[in-house]
Each structure stands twice: as C-alpha cells, then as structure tokens.
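Once you've had a glance at the structure underneath, I'll fire off some questions.
For this depiction, one protein chain was excluded, whereas all remaining protein chains were kept in their positions.
Per-chain numbering from 1; labels A and B assigned in written order.
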Amino acid sequence: MNWKLTAVASAMAIVASVGGASAAGSLNIYNWGDYTSPELIKKFEQKYDVKVTVTDYDSNDTALAKVRAGGHGFDIVVPSANYVPIWVKEGLLLEARPDQMSNFKNVDERWVNVPWDPGRHYSVPWQWGLTGIGVNKKVYGGDINTSAIFLDPPKELVGKINVAPEMNDVLFATIKYFGGNWCTSDKEVLKKVRDKLVEAKPKWLAMDYSVTEKLPAGDYAGVYYWNGAIMRSRLKNPDIAFGYPKEGFPFFMDSVTILKDAKNVENAKLFMNFIMEPENAALISSFAKYANGIKGSAEFLPPEMKTAPELSVPAQFEKAGEFLTACPPEVSQLYTRIWTDVNK
Amino acid sequence: MARARFDVRSQPGFGTIALFTFVVLYLPIITLVAYAFNASESLTAWGGFSLHWFGEAARNTAVQDAAWRSLVIALSAASVATVAATMAAIATTRTAPYRGLGFKYAFINLPLMVPEIVTAVALLIVFARVKVWTGYSGLGYLILAHTAFCIPFAYLPIRARLEGMDEALERAAADLYAPPWQVFRRVTLPLLRPGIIAGFMLAFVISLDDVVISEFVKSGGQDTLPTYMLGQMRREITPEVNAIAAAFLALSVVLVTIFFFINRKKT
C-alpha cells in the first residue's frame, strides 16, 4: 500500500502548490473553448505586465449559469449577441463604456449601433460569423444558396447531411424558410416548421460538431454550419463551396464584456481597448478563423483569409442575414418543445 | 486418471472471449496512438509519419496544465474515495441486518443515480455560496465533487469481494490476541486487496473521464483535460490530443511495469 500513500502525499503537495495565484496584476478571462489566441494573450501579458488566466466554456447557458451563481472570480466573459441583453437584464455586466475608449474609433460603424448593445456601452466586438451552407460540389452541382439543401435535400445529398446541433440556428433557418419572423409564435408557421424538421431529419446523417474533419474527408457532403468551419474545410478540400441561404440565415457575434463583480476592472478595460487595435484583432481572427469587427485589421490577416468568400457576405445576400435575438420566454418554451419533438 | 490432466479451472471458449475482449479494448487505443504520429492535421486521413503533434503538445502549456490537473484530481479523489469506500464496505457487509443497513447501501450508491448535470448544477449553486463565504477557490471543490461520485465505483467491487469472505481467519487471529488493528492490517486487508485495487482503478478512471461536473464546478484557470477538449469539440480537434493521450498511455505502461516488478519481488 506504500505506493498509494506516496501517490496521495504527492498529490496533496501538488494541490497545495496549485491555485491561489491572484497577484495584483492579473486578469481572468472566461471564453469559449479554443477561441482565444495564445499569441494575443502573450502580447497583452508582456505589454501590461499582467498575468492572464483563460478558462473555457462550451455554451452560453453554462457560462450564464456559472456567473449568475457567483463566486466565479472571472473578470471578462464573451457572450453571444442574443445573450448580451440577458446578461445586462440580470445585472451581471459592468457598464464599462468602451465607446469612450481611445481605440473605439477602429470599430467598424456597422458594429457600433447593434440591437443588443446600442452605442456599445457594455461590449466590444470579438468575432462574428454566420451559419450557412457548405456543399461538396463533386457530389451536388445545383444551387446551394438555399436552406433547401438541408430542409428539402436533393437526392444526391440525402443521408450525407450534417446540421449544427444548435436549436436556435436550425429553427431560425426553418422559420425563415416558411417566411416567418424570428421569435414568431404564429402557430401556423410553427406547425409547418415542426413538420418539416420531423420530415427532414431522417435524411440527415448527423447533428454533430466535427465538420472540419468530416466534410473534407467526404463523410458529409452537405452541411448547415458556421462559415469559419466551412472555410477551414475548403482549405483542406477545394471541392467544398459555401452558400448563403437566400430565405434567411442567422448572424452571430461574440462580444467582450466586463463582469460587474470583476476584481480586476482596470486590467479588463485595458484588455478591451487592446483588442480594438487592428493588429491585435487580426491575431484573434487568424487563430479562430472568423472575422472581427475592427477596421484595418484585414491587412494583418493571413492571405487565405483576406480573400475568403465565406467571410465577406455578398451584397445580394446581405439582406437575408439577421442577428439571432433572445426570444421572449414563452416563445423560447415553444421552440424547446419543437426541438424535443424533432429529437425524440 | 483422465481427471488429473483435466484443468478444472478452464472453461471452454472463455480464453477466446477474453482475447477478443482485449482486442476490442485495445483496437481503438492503437489507432489513437498511431494518429498521434500523423503528419496531417486530420484524425481520419493519414498524411505520413511525423512527431509534429508531440512538439505542439509540448509547446501548448494550457493543455499540459489541464492534463496534469486531471491527474492530480483523479489521484486525490480516487484515494480518498477508496479509503472511505473500504471502511464503508467493511461496515455494511458480513453482518446481521441492522437498522439503517439498507439505508446506508442506498445512500452510498446514490451518486451513481443522480444524472451528472443535476449534480453539476446543484453543486455549482452550493459551492458558489461557499466560495463567496470562505474566499477559497482552489482545487478542493473539484476533488470533493469527484470523490463523491467515485465512492460507489470504489465501494461496489470492494463490497463484492467482502461478501461471503470467510471470517474464520480474522476470528482466528483475534483469538490469538491480535489487536483489531493488527487483524485488519495483517488479515483483512491482504484478503481484500484485489477488491481494493479494482475499486481504486475504477474510481481513478471515472474521475479522469468526468466532463459535466468539472465544467460546472471548476473555478478560473481550472480546466481539466476533458473540459479543455469539450471546448475544442465545437471547433476542431487535432492529433495534438492524441499525442497527449499517447503520453498518458506511456506513463501508465511505465507504472504497470514498476508495479509488476514490485509484485514479483513479493512472491
């Protein structure tokens, strides 16, 4: 039993040594997993002599639940657009006034007066993207700028489709497909939505996240998924093409916010200002492969991103895109019911 | 005399099934290790031999910290859980039924039955309060939570071992005036050893696997390997994780070898 005792003792020693590194110059970032450029963090640490800790989450709801419970110790969190108003309403965010910071002039006008944070009193753009269509052109050569790719799939694609396992993104596209408005509670539209999804699901292969692996490899031939991932797939396999559903597709944007109970508010503000610098914003994008909202960052991007058709929406489809907003509770309850029905 | 050559221990086909089981257990692991040496960034398409991903893993301090943290938590939680479970198993077996026995049994196994997300959400709420009161936000919370759900995994094999274990030896030792602690150390514990090892190993791997509870209980900078990977799952998983897994496996093989030699010396 001695080896076990030694193991316990050494484990305890390690436990004691880990943890509790809250020096004066520190910053705790709570962000989506695999989303924060290590280079960006290193640069910030060196410039301001601040020790940065990054912790991951994998869904908006997890992040919200954790921060709401308290005692989390985070300073910065990066919620999606539709969640920012919830965070504000629940009184979790600090009104940090990034719009008065020196680098705010670099923010693209398009992203200043956004519906979830008019005038940007709370949040700074991190990255944005959209959910669209990716198709292997060798398998299907028809029109791919439509949600019909996954809702009424052409026979070449049946059984080879992957759909993002995201309730809101899928319902958004389907509601738009029937001409409804997002957050509608119109029973007639919703009935069509449910019936269509129930009918379409057997024609899908999966609802999974592994698109950058399986779309280029040929396991999937059509996907409804995030543009950054489809761009990565195309870089691995040039047969992949990107389509913008003309019936309507959702934009997303994740924004950097400071928590009301943050312990390192000054460092957090420094970080906000820091990422509005074009060169730094480019670091974010080149790591995670989505567009940022900062003017002048393009010239610092790797060449394959500058010209990527997935990252710049053509004018003709601009109107079809819309931000996913947070629906009223009674509506989102309806949506959950539909989703459960579809996945039973 | 035909009986003498006949091995009573062997059962027809059991060896074959056991072999098959080991193949099943190791096949995915072999592919996993093989792809750690993949030159391309794919988990499925072979792009030639390379040590690239080991280099990546060696440079990525976030993932190393996470792997290390997982190991520390698993070792601590499994050790505490095994000790507590052994004591509890001794207290709940080989006894005439007494009041509260069934209750204890159900109670100890309860963590098995609570869906992970429920424990996770509830612990989040409870621990958050404690974190605010005490100001302590170290690994202790994760270890406590892991210990709790490890207990039934350690308890059940140990109990299965104890059940029906002959008490005569212990009674004989006690009759020879061995103090209870000596009886336990010299008689009960060695007899229990296979159960304890099985229980400890189970608890250890169960703790290494946990995602949901860790995700909710962890404080800042406390990502474990599974929660780190959960974050990666949405985007892209590269053979870097295979390289880390391969390193873990190498470590475990070294441990097994040491263990083997220690054991050999004893007998």
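As a working rule, contacts are C-beta pairs under 8 Å (C-beta built on N, C-alpha and C of every residue); 3 or more make two chains touch, one makes a residue touch a chain.
To be clear about the criterion, contacts and distances are computed from a predicted model.
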Just go with whichever of "Probable tRNA sulfurtransferase", "Spermidine/putrescine transport system permease protein", "4Fe-4S dicluster domain-containing protein" or "Peptidase C69" UniProt uses as the name of the absent chain.
"Spermidine/putrescine transport system permease protein"
Touch as defined at the start, partner being the missing chain; which of B:His52, B:Arg161, B:Lys218 or B:Arg235 qualifies?
B:Arg161
Which one touches the absent chain: A:Glu39, A:Asp61 or A:Glu279?
A:Asp61
The missing chain sits against chain B at residues 3, 6, 8-15, 17-18, 20-22, 24-29, 31-32, 35, 43-44, 70, 80-81, 83-85, 87-88, 90-92, 95, 98, 100, 104, 106-119, 121-123, 125-126, 144-145, 147-149, 151-153, 155-161, 163-165, 191, 194-195, 197-199, 201-202, 204-205, 208-209, 211-212, 225-226, 229-230, 233, 237, 241-242, 245, 248-249, 251-253, 255-256, 259-260, 263-264, 266-267
Touch rule applied to chain A and the missing chain gives residues 59-62, 64-65, 68, 86, 89-90, 162, 165-168, 187, 190-191, 194, 201, 204-208, 210, 219, 326, 329, 332-334, 336-341, 343-344
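The rule is short, and it goes like this: only the chains that are shown with their structure count from here on.
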Inter-centroid spacing, chain B versus chain A (mean Cα positions, whole Å)
35
Hey, which residues of chain B end up touching chain A in the complex?
42-45, 60, 62, 68-69, 72, 75-76, 79-80, 121, 124-125, 127-132, 137-140, 143, 189, 200, 215-216, 218-223, 227-228, 230-237, 259, 262
Parts of chain A lying in touch with chain B, wherever the complex brings them together:
1, 3-4, 7-8, 11-12, 14-15, 18-21, 28, 30, 32-35, 38, 53-58, 62, 65-66, 69-74, 209-210, 212-214, 216-217, 219, 229, 232, 236, 288
